[in-house]
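My questions will all concern the structure given below.
Complex shown without one protein chain; remaining protein chains in place.
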Amino acid sequence: MLRVSELTVRYGPNPAVQGVNITVDNGELVVLLGANGAGKSTIFRTLSGLTRPTAGRIELFGKDVTGLAAHRAVREGIAHCPEGRMLFPQLSVQKNLLLGAYTERRDKRAMQARLEQVFELFPVLRDKQHAPAGSLSGGQQQMVAIGRALMANPRLLLLDEPSLGLAPLVVEQVLEAIRRIHETGVMVLLAEQNARAALEIADRGYVIENGRVVMEGTRDELLRSPRVQEAYLGV
Amino acid sequence: MDEWGVAMTLLLQEILNGIVVGSIYSLVALGLTLVYGVMEIPNFAHGHLYMLGAYIAFFLLTSAHFSYWPALLGAVVVLVVVGLLVERLVFNPLRKAPQVNAMIASVGVMLFLEALAQAIWGPNYLQMPTPYGNVLHIGALSVTQQQLLVVVAAIVMMVLLNLFLKRTMIGAAIEAVAQHREGALLVGIPSGRIAMLTFAIASGLAALAAVLVTPINLLFPAMGTMVIMKAFVIIVLGGMGSIPGAILGGYILALAESIGGAYISTNYQDLIAFAVLVLILSIRPAGLFARRA
Amino acid sequence: MKPQVWRRAGVSLLLVLGLALPLVVSNGYYQQVIVLAYIWAIATYGMNIILGYTGLLSLGQAGFFGVGAYTAALLMLKLNWNFWPALLAALVVSLVLGYLVAIVSLRTRGHYFAIFTMAVGVILNLVIDRWNGLTNGEVGLVGVPGPGSIGPVSLDSDLGKYYVVYVFLVVAVWIAWSLRHSLPGRALLAIRNSEDLAEAIGTPVMRFKRLAFVLSTAFAGVAGALFAGYMGYLGPDVTSINMTFNMLLYLLIGGIGSIAGPLLGALIVSFLTQFLQIFQDYQMLIFGPVLVLLIIFFPGGLASVPRLIRRRRARDHAAAVAMAEAAAIEGSGSAKEGA
Amino acid sequence: MLNVEGLTKQFGGLKAVDDVSFHVEPNTITAIIGPNGAGKSTLFNLIAGALPPTAGRIEFEGRDVTHAPAHEMARLGIARTFQTTHLFEEDTVLDNVIIGHRLRTRSGLWDAVVRSRRHRAEERECRERAYEALRFVGIESLADMPVRLISQEAKKRAAIALGLATQPKLLLLDEIAGGLNPEETQRVMGLIRKLVEHGYTVCFVEHKMHMVMSLADRIIVLHHGRKIAEGTPDEVRRNPDVIEAYLGGAAHAAGE
Partner (left out) sequence: GTSGGGGNTATGGSGGGSGTMEVDIGYTGPLSGGAAFYGEDVLNGIKLAVDQINKSGDITVDGKQVTFKVVSLDDQYLPPNAATNAKRLAQQYHTPIIFCPHSGGVLGIEQFNATQQPNFILAAYTSEPAILTKNDPLLVMIPPRYDAYFKPFAKTEMQKFGNRLGLIPTNTAYGQEWTAGFTKVWQQLGGTVLSNNAVDYNTTTDFSSVVSKALSEHPDVLFIGGPSQPTALVIKAARQQGFKGGFVVMDQAKFESMQGIVTMDQLNGAVGVMPTVNYPGPGIQNFVNLWHQTQGADKTPNSENALNYQTMWVFAEAIKLANSTDPKQIMAKMADAIKQVPAEDQPYGVTGITPQGHLTGPVIATYIDNGQYTKLDIPPIE
């Protein structure tokens, strides 16, 4: 399980994230809701080691992983599909995906098998596998980014707005895929603008505003909450 | 020999000479392909790492009485360490800065290394001994063993490097780090360590090239200056990051030089390389073998 | 209003200081160091336009410096031209050559452009160095006349030459400043930012890049002509790539993209190298690392130091930003209602 | 006002846009939708002159502009935003937007150097246009903020303001609401309506169906580069091809 306690992150003097507590239990899928600039991406970046926390503690399955460098966090089983995708634009789609499994590069067969799974999930990537990732359409690139995170065979999957720029049909497919991944026992932490769809597959959720957790609850609690309904469900 | 025979012999000899020089250029360009073509770090000090490699080998050969191959190995090892230091102390702190900054910093490194070599070994020309000084005659053509060694080594190194970059995950990781450092970290590639590795390989290659080439030429503190500029030309000519491109670029340039020197003017021989680049880029703005699509 | 008044006073003070300088510093050695720094600074202002404003790394600058210098010197020596028409000719020739090079080189991008222009610079250098019949090879041209005199005032004295170069420096700074703060200048900045966007808002990107390139070569050419007239002697070494590196160095140390940067950098680096002469053979052992350290710790150059301080202060006002945003959202709310 | 006929763009073996024809009426909103990689951004690039078409013809206000370069198109009155914003992060919002009006000015380098009257007048004019545009999109109060400090939504508005400063007739907006939450999306939709009310013509690409359905007068659907449907929101929503290729279950959501 993931336990984040009293996490504070500052860029300069003012905190982007302040005293945040989040837990993801084994096998849980948890969503983070929040407006732009609320601090969701910052939380993700801190969990995956791209940003160092100012204070607080992060535990994964009881092990302290606070402030671990990003490439080590991957080894602990944390895979992050980041905001802005961070693909390798001149490498082929296939290499991008294979690099997702960099930490387990010795097991060639498992790598190939997972590559197949990603292609099943996003068939269009199979056709594009030899094209440089940078030449793909925006949405296709997003698929590569998600696929790359899956290639790491993570215990905890961090998805920062995975549906950004995806066609409705694909959004459904992606969310369905996330649900399936989650069903295999992987913990998922998901940030989504598409709050309704995200909540539908989630177990629990947190609402983040101005760097703080202002509400948390189970899926149903959040779906019923007037505050969530107004701000995030567009009712 | 009749007129025609003489002309043919000259042409063949010049082609042979061109292949030797092309191998030299390609050997030097190889390391640069890694740091400039792939990592996109404009390391103008690369030629001076080459120079340092030659001096280390010279020291091992003459003062420590190593024989040739152990001296070569020793120089490679020392330069690997130097490369690591340069990466850590200079380029790593500048990884987020614009490229010009890294370029000028590399000029600083260049000035430093040249002064260092001069302080230790003096400003004079030195000659590096080699056991492969014999001349081989093939018909009317002549070539030294050392020259042949350079050609063979260049080809072997190019093949190895290409396989390494294109076929191994570490090779892919190097390209990944070059293209998106954070993205590389996110998939578990230790970007810092890969950057160090790249520099280590590039510097080692520079040393290797230097120890192979210097017996043909001379050692002096500024020996890297012209070679490195031509190496930059070669890399760009062949298309950034393309190893086959760098090889072909190297040979095209050297052949143009030796044949152009023979039939046009030796006085402007150095100019030929740059003129070829200007010509080719005027026609093909992305180089001869533009990388991928 | 107030900062503007202060700025004006500061600029006037600097101008007067520049005028008074040779009267205070009568030592010929210091004067020479200063004048040479001015001349290099002029060429560096050109580099700032192409690199700092437009974002294109051109490594041929010293070559164009040489083109200007040799054009002026040869016209004076071989055709007995006067300094001033020769200087004008140097400007024209470097403009025209710059334009021709721009047409081909600007079709390339990024590293290709950098190495392309490096090759152009090397070719210019080698041609000047090897064309013995015209340029007298590495022996160089001797006895290049100076600016002569205007009426009774001789400009050939040290003082006269100082003021000639000084006037050109002031003009160069003025052009750099007005370009930076003008619509064409903003277009260049837009190109540096994103060529696609610049094109999309109606900037003929290629034309503006050519303009920037040609301006940079013109600055270099004029600086070269001044150099020839000032030194009276001209050799091919000033056209080598090392001189381009020096200009880049001035630009980086001074502050890339800034108005003060080139001059600041040229003066500081010139005096630093003069100072380091006391270390004799070891000076480069010190200069190299000093250079690296400066680049690492002042990546924006010395001209950016005040800005850094200001920015730190600005950060403390980040709360104000948040409030302004909130206000803005309300403002846009009205847009929604307007619908 | 915009007339596209048989437009085709080929990248190597791939036809990113394949024989697409359509028509945009003045003062309307046209939405372009389609799966990822359908060729929507490429289509925008072609119309805006950023890419040369392989075949076909583009007419703008009765003029053949098929081969006009991007800066020429901007001058003729087509403004666009990009799928990812390309603003200059270090500069202020105002400085970013001022440059938008430059294409309507005529002063050059010489005017700048001698600070000619024309130059000063035009600079003032650009500043005024920039403020006007910022006021229109509702972020005038952020004019002096560095772009890197403002929110996503404000950046999108600034990008539109930049387009407006060029005094366009037609605006092409590529996923302008991408990454915005429902509340913010609502506000941006308001802004687009305001644009049309003020006489502009808008074409936009978007994946948010409720936005497409409630804003667009006409919708064009692309799939594998080809136009598979065109019509009013109601027509498109019911089109089985569109449902199969693109909408999926969201067809219901879009119908709500």
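Which chain is which? They are A, B, C and D, in the order written, and residues in each are numbered from 1.
The rule is simple: a residue touches a chain if its C-beta (ideal position, glycine included) is under 8 Å from a C-beta of that chain, and two chains touch if they have at least 3 such contacts.
Note that the structure is predicted; figures quoted are calculated from it, not measured.
**Q** Given the contact rule set out at the top, which of the displayed chains would the hidden chain touch in the full complex?
**A** Result: the unshown chain touches B, C.
**Q** Touching the absent chain in the whole complex: find that residue among B:I170, B:A222 or B:L288.
**A** Residue touching the absent chain, from the options given: B:A222.
**Q** Would you indicate which residue among B:A71, B:A115 or B:L281 is in contact with the undisplayed chain?
**A** Answering carefully, the residue with contact to the hidden chain is B:A115.
**Q** Using the document's contact rule, name the residues of subunit C that touch the chain not shown here.
**A** Its contact residues with the unshown chain are 27-29, 32-33, 36, 130, 132, 136-140, 142-143, 158, 227, 231-235, 237-238, 274, 277, 280-281, 283-284.
**Q** Of the residues in subunit B, which ones touch the absent chain?
**A** Listed in rising order, the touching residues are 6-7, 9-10, 13-14, 17-18, 20-21, 24-25, 114-115, 118, 122-125, 127, 135, 142-144, 147, 213, 216-218, 220-222, 225-227, 257-258, 261-262, 266-267, 269-270.
The definition used in the following text is that only the chains that are shown with their structure count from here on.
**Q** Taking each chain's centre as the mean of its C-alpha atoms, which one lies nearest the mean of all protein C-alpha atoms here?
**A** Chain nearest the overall C-alpha centroid, as shown: C.
**Q** Which chain pair is joined by more contacting C-beta pairs, A-B or B-C?
**A** Answer to which pair has more contacts is B-C.
**Q** Please work out the Cα centroid separation of subunit A and subunit B, and write it as a whole number of Å.
**A** Distance between chain centres: 43 Å.
**Q** So what's the Cα centroid distance for subunit B and subunit D, whole Å?
**A** Centre separation, subunit B to subunit D: 48 Å.
**Q** Check each residue of subunit B and list the ones that touch at least two other chains.
**A** 293
**Q** Out of subunit A, which residues touch more than one other chain, so two or more?
**A** In subunit A, the residues touching two or more other chains are 135.
**Q** Applying the document's contact rule, which stretches of subunit B touch subunit C when the two form their complex?
**A** Listed in rising order, the residues of subunit B that touch subunit C are 36, 40, 42, 44, 89-90, 93-94, 97-101, 103-105, 107-116, 118-119, 229, 232-233, 235-236, 240, 267-268, 270-271, 274-275, 277-278, 281-282, 285-287.
**Q** Under the touch definition given earlier, write down the residues of subunit B that touch subunit A in their complex.
**A** That would be residues 169, 172-173, 175-176, 179-180, 182-191, 241, 291-293 of subunit B.
**Q** Subunit B touches which residues of subunit C in the complex?
**A** 51, 57, 104-105, 107-109, 111-112, 114-116, 118-120, 122-123, 126-127, 130, 241, 245, 248-249, 252, 256, 281-285, 287-292, 295-296, 299
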